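Every protein chain but one is kept in place in this view of the complex.
A and B are the chain letters, set down in written order, and residue numbers restart from 1 in every chain.
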Amino acid sequence: MANRVFVTGIGIICAIGNNAGETLASLQTNRSGIQPLTILDTIYRGELPAGEIKLTNEQLAEMAGITDLEMHTRTALLGMIAAGEALKDAGIDPKDSHFRTGISSASTVGGMDRTEINYRNYHQGAPYSNFILTHGCNDHTEKIAVSYGFRDMVTTMSTACSSSANSIMFGTRLIRHGIIDRVLAGGTDALSKFTLNGFNTLMILDKKPCRPFDKNRMGLNLGEGAAFLVLESEKALRDRTPLCELSGFANANDAYHQTASSPDGSGPFLSMSRALESCGLKPCDIDYVNAHGTGTDNNDFTEGIAIERVFGKKIPYVSSTKPFTGHTLGAAGAVEAVISVLSITNSILFPNLNFREKIDELSFEPLKEMVTGIRLKHVLSNSFGFGGNDSTLILSSC
Amino acid sequence: MLITQYCLIKPPEIRLNGSVIFDHPTSEPPEFLKSAYRNLKINYPKFFKMDALCKLAFLSAEVLLKNQEITHRYDAQEIGIILQNSSSSLETDEKHQESINDRQNYFPSPSVFVYTLPNVMVGEIAIKHRIKGENAVLICKMPDARQLYEYVYDHFLQNRFKCCITGRVESYHNKTSVSLMLVEKEETATSLVKPKKMCIFDLSNFERIFNKAI
Partner (left out) sequence: MEELIEKLKKEIIQVLNLEEVKPEDIDSDMALFGDGLGLDSIDVLELIVLLQKEYGIKIKDPKEGRRIFTSVRTMAEYILENQNK
């Protein structure tokens, strides 16, 4: 019999808040973090808005209690801050040897935010520098592991925009099968010129704040952030009250194109359907879908079709919170899982900002206004990545 | 479960179930990959758009899956793809970075950027063979057979899939190597071309094959 998995703590830092409390306050007051770029040194300042965290690396290091900035990338600093908050929120110490505790994290940018700055110097013959050691996606996980004392399992996922949904899935599995008792699961990604230029060349960035599920949507806004859930087994929980339960999940491949999703929403349909199957729920049991909803022509149409295929005529509330935070790439799954937890614990649904007119081919509209005082039993969160990697998580109230 | 097929690539050789099926005079990755494509008579023009990592993953899957008809024997979502490597998509990351280095003269290429993610190699295999089951790429500093084995084994146990393409695909400049395995549930593992070395999917066999190409 598989162990149940509970969420006992959350931590987050993103464009709308340096912690869960600030993030919640912004969500409740429609305060979007999509702003002109001021920290990232890029030629696109003034041209492309993003969900940028308005703190320099020095300020982040101070928040994280780090003194050797040279060995810590922005991605790692964000991760450490969010990890610290989640662990404190859950009230657990990874060093406590009564329980096997691991970390399952994710990133796509890794240390690229630092590497891209130093790369040119390196090629011009600068001596070997320690920044090279911080490049990999795994670096931040190891920094968090060392800093907080994780010993039993340390691992990192990297599957594009579904990365941290997959790392949460992995953490959940470890607990379900009794391999580990507690996992800090989530991910982190910082803004970088690498990704900004890359997405710009794919011509899917909106020069204005994004409009998911809107007929006239023009693309996505990039964002940065880190978020973690503390997941625990029932045994580790003892008599504490959890925030909610991680009750279901699934992953599937769209098998259509390297970056575009299939016109019939095959991959998203499979990940949502199988997530429901994984916890024995029916579509009508879902109260809210936190959509991947990037604001691109392709994703929103495809995800919309897939939602219609899964839910038929009874489509639950749907919103994308990316107009608040931007698309935080590898961290998106975790950022949106934390937002889903905030929805459940506060009985609030957050709106899909900037929506005006529905997509012609779809039958539904996303949520336009915040809804309060709503009891949420089951929330479904989607994260779809390049390479057709599609993941869905289901969180349930306890 | 059984390991029904395995493909090892270490330029200049490609081996299927232990036998050499391709041997190229040069180990240089670009020539090696294109030559293997031609020699194996694969007809898939999109191959040439892929970066080296995806070409390698694609080729090894072509060799592994030839005549296996897995999509006839399993539903698309019953087949998973779980791969591991150490260098992620680093070679292509560098290429993309080069194209944006010069602030005055930069022309990032969309088709290069698309490949700056390690899991696109899974996508390429999935697209060609219409595979829709669970998929992931694990990045480990050093090759870790046990981690991959346990991950895949657990998925079988939980019925997440009935067939899995798994192993290590590494491509970074001249460091090219693949150990790719086809793992199937015993009751459905009928190999149409009887392999000589079908064996039990246990840690010892898995490690043995996994480590052959390192």
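Keep in mind that, in the parts below, a contact is a pair of C-beta atoms (placed from the backbone, for glycine too) under 8 Å apart; a residue touches a chain by one contact, two chains touch by 3 or more.
Small disclaimer: the values here were computed from a predicted structure and weren't measured.
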{"item": "Contact partner of the left-out chain, one of A:Ser107, A:Thr259, A:Thr345 or A:Ser391", "value": "A:Thr259"}
{"item": "Hidden partner chain, touching residue among B:Lys10, B:Lys34 or B:Lys128", "value": "B:Lys34"}
{"item": "Of A:Asn166, A:Thr201, A:Asn299 or A:Ser320, the residue in touch with the unshown chain", "value": "A:Thr201"}
{"item": "Touching residues (missing chain, whole complex) on subunit A", "value": "201-203, 257-260"}
{"item": "Hidden partner interface residues of subunit B, rising order", "value": "34, 45, 48-49, 107-111, 114"}
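By definition in this document, only the chains that are shown with their structure count from here on.
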{"item": "Centroid spacing, where centroids are CA-atom means, of subunit A and subunit B in whole angstrom", "value": "27"}
{"item": "Residues of subunit A touching subunit B in the complex", "value": "43, 108, 112, 115-116, 119-120, 136-138, 155-160, 166, 173, 177, 193-194, 197-203, 250-259, 266-267, 270, 274, 385-389"}
{"item": "Contact set on subunit B toward subunit A in their complex", "value": "76-77, 81, 88, 93, 96-97, 100-101, 103, 106, 108-110, 113-124, 126-127, 129-141, 147, 154, 157-158"}
